Structures are given as structure tokens and as C-alpha cells.
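One protein chain omitted, others in place.
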Amino acid sequence: MRNKVYPTFDDAVADVPDGASVMLSGFAGPGTARNLIAALLRQGASRLTLIANTPGRWGDGRIDGGALIEQGRVAMVRAAFTASPHPSAASPFTELYEAGEIEAELMPQGTLAERIRAAGAGIPAFYTPAGAGTETALGKETRVFGGREHVMETALPADYALIRARRADRFGNLQYHRSQRNFGPVMARAATVTIVEVDEPVVEEGAIDPDHVHTPGLFVDRIVVVPPDGIREEPPNR
Amino acid sequence: MRNKVYPTFDDAVADVPDGASVMLSGFAGPGTARNLIAALLRQGASRLTLIANTPGRWGDGRIDGGALIEQGRVAMVRAAFTASPHPSAASPFTELYEAGEIEAELMPQGTLAERIRAAGAGIPAFYTPAGAGTETALGKETRVFGGREHVMETALPADYALIRARRADRFGNLQYHRSQRNFGPVMARAATVTIVEVDEPVVEEGAIDPDHVHTPGLFVDRIVVVPPDGIREEPPNR
Amino acid sequence: MTEQRPLDRQTMANRAAMEFQDGWVVNLGIGIPTLCSNFVHPDRRVIYQSENGLVNYGPLAAEGEEDPNLVNAGGQYVVEMAGMAVQDHADSFALIRGGYVDVTALGAYEAAANGDFANWKVAGARGGGIGGAMDLAVGAKNVFLLMEHTTKEGKPRLVERCALPVTARGVVTLVVTNLGLFRVAPEGFVLEEIAPGYAPSDVQAATDARLVVSPSLREFRRAG
Partner (left out) sequence: MTEQRPLDRQTMANRAAMEFQDGWVVNLGIGIPTLCSNFVHPDRRVIYQSENGLVNYGPLAAEGEEDPNLVNAGGQYVVEMAGMAVQDHADSFALIRGGYVDVTALGAYEAAANGDFANWKVAGARGGGIGGAMDLAVGAKNVFLLMEHTTKEGKPRLVERCALPVTARGVVTLVVTNLGLFRVAPEGFVLEEIAPGYAPSDVQAATDARLVVSPSLREFRRAG
């Protein structure tokens, strides 16, 4: 079987074409594949569609989806935010979006997570009460179940997923640490090609208890270990 | 907070009323809450609806859903089998069902699992390709997505779930051992009252690594430890 | 005449937290709501849940003691609690929509007398920030709003009907502002408790919906 462990982040993202849809795991930091995103930035692919919780940010020296947007590589964002999660903090993305310079699809966070899950689960559509009766449901089919209005939402797949985990074995079985998990497991299932950066060295198969695998290896295509000089997740003030 | 650890199986199932819908985890043995089912048998509730992978069996001395059926306690079974999973082996349920003496809803196993998941996930309905174009889709809404026919399936909740796990902490966080997991996690979420029998003594909170909890404790209502003289899962020939 | 003393943010949060019952699963939104976890019930256990997958997490982490991979839904570093569990994002929202959250306490721009509220989009904007609010609003058994009674410019935030795009319809059960505590009933906002020094007419004057004054109106309750 093909070796899934790649020597560098650049090798792992080398084939991402212009126009690709790319899922980025991560929630408020943890789970963000910052090293793979940095490599994608160097690689140069453009007209990307990003699927992520937020469009990210920039200007604070941290690499996330915002770095791709800042460099003009992104045509479309599908997310639970176009403005900053913290209403008092401005997001540079907001200005671009409000000025009509970039496209976005805004949806409830649970709808985002469930649409991604559906894509990896062979479920083309489902009904959710979230967003019913609101502006986000405009143009969408609605239907009443149990006396309550629901919105029909469709599966959201992607060409690539860039995710971060704590540890992988050579088969690609993954474990996440705490809040690092967030979108990783569902994105790994929903993307055609799943690329993961891991904090710890790759272990042999059998080193991870089968009961404690969070993402089975058959969903994982490429693994890169974050080297000692790679980007690590750190609290803002460290 | 109320103590979730119950002294006996009989205490844990005492309030199951006639006509209740009861989910039974278990697949080919592992995960079957045999001690709770035995207690429900003693308790006497009737006209039950069972939701399980199979209607179980009887006559071989092992307790599963079949024991309730044999005693006439069951009005309806929702399952992926009405005949034996092994076509060469007769199932006593098959005779009852073929004779029209009990009702059943037969569905694909993945549809069963996903309907249960949906019930615990606030998803009233979803579309699946499984069963499209077959007799099991008769009378169901169908819809084409991506050129392929899909069946609309609805959430399947229950009043009670009786499940088996390896270990629980006092909050109800559960770990399953290997194939014991099967329907446990989705049934625990889909049932109003989730009752679990565990193979090992209850541990204090904090004894289970948060990354390795399979079912968070807030889905679990009652816990009973299988005593040394309780029914243990065993291979058939031991 | 008593001096008018609107509640500060922590006191508002404390008052809302006093409503959390033993064993309740609680989700706290960004802003005033996150302050609720600073209120510790002596005899109740409250289980905090966050959209990003934590169940039963603990208080904010002290500086220098952060686990870089352990944050709540507001992105704040928290500490691990004995009995904590981690889920992925889809399972976390399954829990939320599945009806296991007893209360979500959220911030809002507007609360309406019919139980609608608006907290994701400001006037004139093309987009906004939905986050988990729409799922929480329809999934939680109770929706509490914690908000300043008026904008900085003095414009009422409690209104007859929302002018801003709503987050969810007919779901709000309780509103705590710096001026009062309001149950949302079929007849509209019912003023149950009031800030020190205020008369119901003062609160009504700062409100764009007709208030019903509870026959058992009292000053804001405080813990202890």
C-alpha cells in the first residue's frame, strides 16, 4: 500500500489546482492546519473555495484561511461567519465581503457541520430547524415536521481537507487532542483528498488503541509531521 | 446532581410502562444489555415496541430481545431483519411474523442506524439511496439528487434505550470495548431515558480521558454494574 | 428617592445563572453570557457545553496555564473538569439540536415581545456572524438573552417586533437587561424584577414594546 507519510508540507499540497474547494478544520485556533495552509500559500493555487467555520483573519502574524484570502487566492467562502465572531472586533474579511469583492455563503454553524457530515455519509440532503423563518432560509425549501418549520439543507463535499491532529499511525488513524478535534473528523470523511498535519511523530500501526481512534485511517490520504521549527498552536499571549 | 448509579437491574427498569418503545443495542451479541433485558422480562411490561438490529432469538439460553418476544411482551419490532441473518438458520421470530402474529417494520441497517442518529440530532428527516427502487421504499417519498433516486427517511426516537458498555464514570461518560459499541452511542442520544449496564465497576469522574469518552455522560440516565454473577458476554462455545 | 443603579454585566450574568437548575446543561454565548460561569452555585451542579465539542468543561484558565488546544466556544482557554468529554463538531451540534441543552444564554441586538430575537446581523450589512446561535436558539429548551437594555445611543433593544433579521422566532423565554428581568409570555414582556431605584415607568420609557408588570414585581434578586 502507498506510503501516506509525506516529507514536507509543500509535497503534500503540491497538486491542489486552481479552483479547488478546500476544507479547513479549526475553531478559534485549535485544529487549524497552519503549516499546510502556509504551504498552500507558497504553492500559489487561486480561485479557491474555502469551507471553514470562519474566513479567518490576518494581520496578527498567525496563519489560517485569512492568509489565503489576504493574498487574493480565494473566490468563495462557505462559513458560519462573514463578520468576526466577536462583534466588537473588526474582521478584514468583513470589509471585503461588504464591499462585494469576495463571495460567501453564510450558514448556521450546526448546518455547516451537518452538511459536511452528510457529504461524507452518503446523505444528499436533510432537514434542520436551524435558520427556519430567518433570512438564511430564503430561497431554500422548507417543510413542516411535528408542527415546526424546517429547512432542507444539502451535502457539502470538498476536493481537499486540510486538518490538524495530535497523532497518526502509518495507516492514517488519527487522534486529536481536546478542542483540536472540532471539524477534523467530518471534514476527513467529506473531502476527496484529506491531508493532515500532526503534532507528534507518526507511530506504527497498533500503537493506537482501536477504541480510541477518532478518525479511521482509510479517510486519510497524506500525513505530514510538524517539525520542531514548524508552526505550533499557542495561546495568543505566549 | 442526582445519583445515576442504580443498585440493581430491576430498579433501573422499574418504570418502563406498557406500550413503551425500547431500543436495544447489540449486534450479534456484543453490546446487548442482557441483564437489563432479563430485568425487563421480570418487570412485566407488555405491548412494547423494540428497536434493534434483529428481533433476537430464543431457545439457546441467551437473553436478548427475543426473550421478550417469546414471552409475548412485544407488539412491534423495527429492525433490519425479520428473518435470521443467517438464511440457513431458522429464527423463531420469522414464524410469528410470517403468521401475522406480530408486527414489524423492516428497513436497511444503515437506515436504521441513521434514523436513530437523526432522532438524537434534531434532524426530522433525511434522504438516503439505500432501498431506493426496492419494495422497502413502497409508500415512501422519493426524490432524485445528482441523477440518483433517494428515499426520505424520518427520525426514529424511543422512550428507553438499554445498552451495554465496558465502563462508566459517575457522570455517565461511557467507553465501549471493540464491537460492543455498535448502536450504543446513537441509541443513548435518541432515547428519552438511557439505561446502561457496564462490565466494570463505576469509576470516579476524571478517570476516563476526555478524548476517549465514546458517549458523553449527559446522554446517560441510569447505570448498573454487572455483578460477578451477572450475565457476561461469552463466545457460544465457552 | 433611591439613586438609579442599572446592573453591571457580572450582576446581570449572576442573576441569569441563578436560574440554572441542578444538573442543567448550559451553553453560554460570547459577551455577557460567558460571565455566567463565574457564578458558582453552592449546591447545584451545572454542566457547561460548548459548540466546539466540549461537554462538562471547567472555568477559564489562568494566564500561563492555558492548554493551547482547549478552548470554549468563545475561543477562551478553559481548564479541564473531571468528567469532561470531547465530541466532534457534528456530534456537538447533534447534541444541541437534539434537545439536550437546558438553556442557552445569548447576547442579542434586539429581543421582541413575541419571543423572536436578532443577534447575527447589524442594520445594512450584507453578512454577519451566525455561529452556533441559530442551532442553539431552536435546540435549547430555554433561550435566555443577556443584553443592555438600550444601545449606546439610548435606542431601546426590547421591541414589539424585530427590525433586524431574526436569529430564531418565538423562542426567547427570559431576558435579563441592566434594567430588568423579563419573562416572555403570550402577553409579551412581563417585568418580574427591576434594577434598584427604577420604577416600571422608567423601564417602560426605555422600551419599544408594551410591558406587563408582574403583580409580584420585586427588586433584582441577588445570590446569597
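Residue numbering begins at 1 within each chain, and the chains themselves are lettered A, B and C in the order written.
The criterion applied here is as follows: contacts are C-beta pairs under 8 Å (C-beta built on N, C-alpha and C of every residue); 3 or more make two chains touch, one makes a residue touch a chain.
What you are looking at is a predicted structure, and each value in this text was computed from that prediction instead of being measured.
Peer 1: Omitted chain: which shown chains does it touch?
Peer 2: Visible chains that the missing one touches: A, B.
Peer 1: Going by the contact rule already stated, which one of A:120, A:133 or A:184 would touch the omitted chain in the full complex?
Peer 2: A:120
Peer 1: Can you list, in ascending order, the subunit A residues touching the missing chain?
Peer 2: 1-2, 117, 119-123, 169-171, 173, 189, 204-206, 210-211, 213, 216-219
Peer 1: List every residue of subunit B that touches the chain not included in the displayed model.
Peer 2: 27-31, 80-87, 94, 97-98, 100, 104, 106-111, 113-114, 116-117, 128-136, 166, 176-186, 214, 232-235, 237-238
Everything that follows uses one rule, which is that only the chains that are shown with their structure count from here on.
Peer 1: What shortest step count links subunit A and subunit C in the network of chain contacts?
Peer 2: 1
Peer 1: Measuring between mean CA coordinates, which chain is farthest from subunit C?
Peer 2: That would be chain B.
Peer 1: Between subunit A and subunit C, what distance separates the C-alpha centroids? Give it in angstrom.
Peer 2: Centre-to-centre distance between subunit A and subunit C: 29 Å.
Peer 1: How many angstrom lie between the CA centroids of subunit A and subunit B, rounded to a whole number?
Peer 2: For subunit A versus subunit B, the centre distance works out to 34 Å.
Peer 1: Taking the mean of the C-alpha atoms as each chain's centre, how many Å separate subunit B from subunit C?
Peer 2: About 37 Å, centre to centre.
Peer 1: Quick check on subunit B: which residues sit in contact with 2+ other chains?
Peer 2: In subunit B, 121-123, 210-211 touch at least two other chains.
Peer 1: Return the residues of subunit C touching two or more other chains; collapse runs of consecutive numbers into ranges.
Peer 2: Within subunit C, the residues that touch at least two other chains are 80, 86-87, 93-94, 96-97, 138-139.
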